[in-house]
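Got a structure for you, questions after.
Complex shown without one protein chain; remaining protein chains in place.
Chains: A and B, in written order; residue numbering restarts at 1 for each.
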Amino acid sequence: MKTHPLRRGGLIALLACLLFAPLVALAVDDPSEMLPDPAQEQRAEAIGAQLRCLVCQNESIEDSSADLARDLRHVVREHVAKGESNQQIMDWMVNRYGNFIRLKPPFTIGTLLLWVMPLLALCIGIGIAWWTFRRPRAPVPPPLSDEERRRLSDLTETR
Amino acid sequence: MSEQPSSPTRRRLLMAAPLVVAGGVGVGFWRMLSGMTKGSFDPHDIHAPALNRPVPDFALPDQAPGTGFSAADLRGLKAPVLVNYFASWCIPCVAEMPVLNVLKDRLPIWGIAYKDKPEHALGFVQRAGNPYARIASDHDGLAAIDWGVSGVPETFLVGPGGIIRWHTASPITEAMITNTIMPLADSLKQ
């Protein structure tokens, strides 16, 4: 019955990520990381928010304090400074880490169900409701059998 | 919709749907759990797309006691090589060292020290016994990003011509060597 000292039941939001990164450092913890041009920095942040920190929970690299996330932030800023488009930077990342790095999965055959889910759930819900509430009334329940009648009278008498 | 929408069969099917869905999900979970115990399924594996591609462009300096290497070195190879990312601060790396030390006689292993101070990496290799034919230093961790490495240890089997043939993000085990790495490496030699 050995328990990891850091183990915590899964309920507490995000704890797991903190367990992984024992130092709760700040995400962008060094101002010199930021690009001097505010417009470029904003664009870099927007791209970073779409990229997953590979070693954490569902955190973007902009929010994560992990080492690798910091490197990736740095790479994103380098590419932005070079004047590459968002798409180019995204492709560069996907080329290395696959679709895992995209917090918003691409629309493919494999993710079809994921992306149509909102519409599908809505249609199924409306469909079932429509089908249920417009159907004719359920038939009147069949009259009681003799056996049931007998039990009924037994029970009502004993009460 | 149909003329007899309240048909009892259809009603029954509808009521059984939650059970069917829950059953499917349950079977999926069971397969995941049994895969995790057997080691065939790893929910943490990110399946980086390096497989069957040439190694990325990189050139890394020497890490004592070995010599560094570049993409050109790997592409010029005639026989397969195992490329292993490691670091002195990584606990699973310590655990896989004895396995690598056994493997080194059957397959050359080239190491890359990830985000490590050269003196720490040297100390680590000296303590654990050096399994590496060549060692390079990826001090800022940028070459690792080109390889698609998300943590250490990570290991790639690079075939002739510098094509990545196999990859794992978990520590190397004896079972991996006998079941996967050596058969694949032997087939690549021909």
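Definition applied: contacts are C-beta pairs under 8 Å (C-beta built on N, C-alpha and C of every residue); 3 or more make two chains touch, one makes a residue touch a chain.
Keep in mind that, in the parts below, contacts and distances are computed from a predicted model.
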Notebook entry, point to check: Looking only at the UniProt record of the hidden chain, which name from "C-type cytochrome biogenesis protein CcmF", "Glycine cleavage system H protein", "ABC transporter sugar-binding protein" or "NADH-quinone oxidoreductase subunit F" is the right one?
Noted result: "C-type cytochrome biogenesis protein CcmF"
Check: In the whole complex, what residues of subunit B lie against the chain that is missing from view?
Finding: 6, 8, 11-12, 15-16, 18-19, 22-23, 25-26, 28-37, 41, 43-47, 151
Note to self: Contact with the hidden chain only, please: which subunit A residues?
What the structure shows: 1, 3-20, 22-32, 34, 49-50, 52, 55-60, 63, 98-105, 110-111, 113-115, 117-118, 120-122, 125-126, 129, 132-133, 137-138, 141, 144, 148, 151-152, 155-156
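Everything that follows uses one rule, which is that only the chains that are shown with their structure count from here on.
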Notebook entry, point to check: Hey, which residues of subunit B end up touching subunit A in the complex?
Noted result: 1, 5-6, 14, 46-49, 56, 115, 140-142, 145-148, 150-151
Margin query: Under the definition above, what is the set of subunit A residues touching subunit B in their complex?
Written below: 54-55, 67-68, 71-72, 75, 94-98, 100, 128, 130-131, 134-136, 138
